[in-house]
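See below for the structure under consideration.
Of the protein chains in this complex, all but one are displayed in their positions.
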Amino acid sequence: MSSYSAQRQDLMLRLRKIEGQVKGIHRMVDEEKYCVDILVQIAAVRAALKKVGSIIFEAHVRGCVRDAIARQEDDEVIKELIDVLNRFMN
Amino acid sequence: MSSYSAQRQDLMLRLRKIEGQVKGIHRMVDEEKYCVDILVQIAAVRAALKKVGSIIFEAHVRGCVRDAIARQEDDEVIKELIDVLNRFMN
Amino acid sequence: MSSYSAQRQDLMLRLRKIEGQVKGIHRMVDEEKYCVDILVQIAAVRAALKKVGSIIFEAHVRGCVRDAIARQEDDEVIKELIDVLNRFMN
Partner (left out) sequence: MSSYSAQRQDLMLRLRKIEGQVKGIHRMVDEEKYCVDILVQIAAVRAALKKVGSIIFEAHVRGCVRDAIARQEDDEVIKELIDVLNRFMN
């Protein structure tokens, strides 16, 4: 069982929607739509992915990280957490 | 014809790959894979979308923006450009 | 004369304020204030710097880039622009 079990359905719906948005951008490029309209869509998908990441991140801290701290085995888990956050901020 | 005609095929390939990556993340969530592995994938898709945006942005400046400046009708086009960039930096 | 001459005073005021905010963060760290309060201040300074960058960027497009396009010497200028934008998005 994952840390995000309770959010699993919500996350899957969000990802399905994001998949549809990416398909939409693909179509816009195919039909040579106006650049700025495409850029606006890309920014929207990036924001939607940030939201998905933020939900998983919160669940991870409340689940895996909390458990690791309770077991006093948190050193690696926290290193990993900082590392993934630094990637995210790019 | 769009500003990104020359990059259209490359962009469509990139977007097809991104669509596959989003499907992969959907599957990872469905199978309750480890949070951090999912976060790494989300960061990768966000980076790939940034690259697509950057290619379209460059084509837009070299195409639409340049044309508008040549016609001395660039006021709105530049406002729009700054606006979309600010969205992108979030 | 620079592209941002008209915004120069506004930019200098913003940067003076940012300098004060950085001094404030230095003091907070020295006095061992609560981590989250410091992180909020850092996020505020980063946002203020983004705003300064956005003003200079707009002036640059309306000034240097427009002039280079008018002289049909825009190839390097646009490459440089895309390059600095990619740095900014990190």
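So that you can tell them apart, the chains are marked A, B and C in the order they are listed, and the count of residues begins at 1 in each.
We take it that contacts are C-beta pairs under 8 Å (C-beta built on N, C-alpha and C of every residue); 3 or more make two chains touch, one makes a residue touch a chain.
All values derive from a computational prediction rather than experimental measurement.
On the side of subunit A, touch with the chain left out of the figure occurs at residues 50, 54, 57-58, 61-62, 65-66, 69-70, 74, 78, 81-82, 85-86, 88-89. Mapped onto subunit C, the interface with the missing chain covers residues 1-5, 8, 11-12, 15-16, 18-19, 22-23, 25-26, 29-30, 32-36, 38-40, 42-43, 45-47, 49-50, 52-53, 56-57, 59-60, 63-64, 80-81, 84, 87-88, 90.
Going forward, only the chains that are shown with their structure count from here on.
Subunit B has its Cα centroid 17 Å from the Cα centroid of subunit A. Subunit A and subunit C have Cα centroids separated by 28 Å. Centroid to centroid, with C-alpha atoms defining each point, subunit B and subunit C lie 23 Å apart. Subunit C has residues 89 in contact with two or more other chains.
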